[in-house]
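Note that one protein chain of the assembly has been removed; the remaining protein chains are unaltered in position.
Presenting chain A:
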Amino acid sequence: MKFCTVKQYFDDENNNNVTNGIATTVIPLPNKHLKIKANNKEMEQYEQELLRNVMPQELTKLILAANYLNFKEALDFFCRTVANAIQNKSVDYVRKFFGLESDFEPGEEEKLCKEFAWSFEGVDED
């Protein structure tokens, strides 16, 4: 049963994990998922639409919501969407995409890039 935690959510009033906005996106997912389960191309299109309409911050919330609700397919789907968005992009791009700030000491980041030099070859254009 996918939504055993949903009942818990409604019972638990002081719940910061799942805001209403998120619930309206995540809960209709199982129907959508079942409808387009077999069709990969449709899933790709849905993914594209999602990326366009949803801010990266929202995606983070969706991931947390799916995780809290124990909804594996949605969690995989959102995580995969994030992964596809950041796949071959530069570190700067990914930081800006998610609103991250570098907290490294000066020179530390360079050291890391050197250690993982094999990973930094052939980056996509931003």
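One rule holds for everything that comes next: a residue touches a chain if its C-beta (ideal position, glycine included) is under 8 Å from a C-beta of that chain, and two chains touch if they have at least 3 such contacts; residues count from 1.
Definition applied: contacts and distances are computed from a predicted model.
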Point to revise | Undisplayed chain, where the name is taken from the UniProt record, one of "Aspartate aminotransferase", "Dynein regulatory complex protein 8 isoform X2", "F-box domain-containing protein" or "TATA box-binding protein-associated factor RNA polymerase I subunit B" | key: "F-box domain-containing protein"
Study note, to complete from the structure: Against the hidden chain, chain A presents residues 16-17, 19, 55-57, 60-61, 63-64, 67, 75-76, 79-80, 82-84, 86-88, 91, 94-104, 109, 112-113, 115-116, 118-121, 126
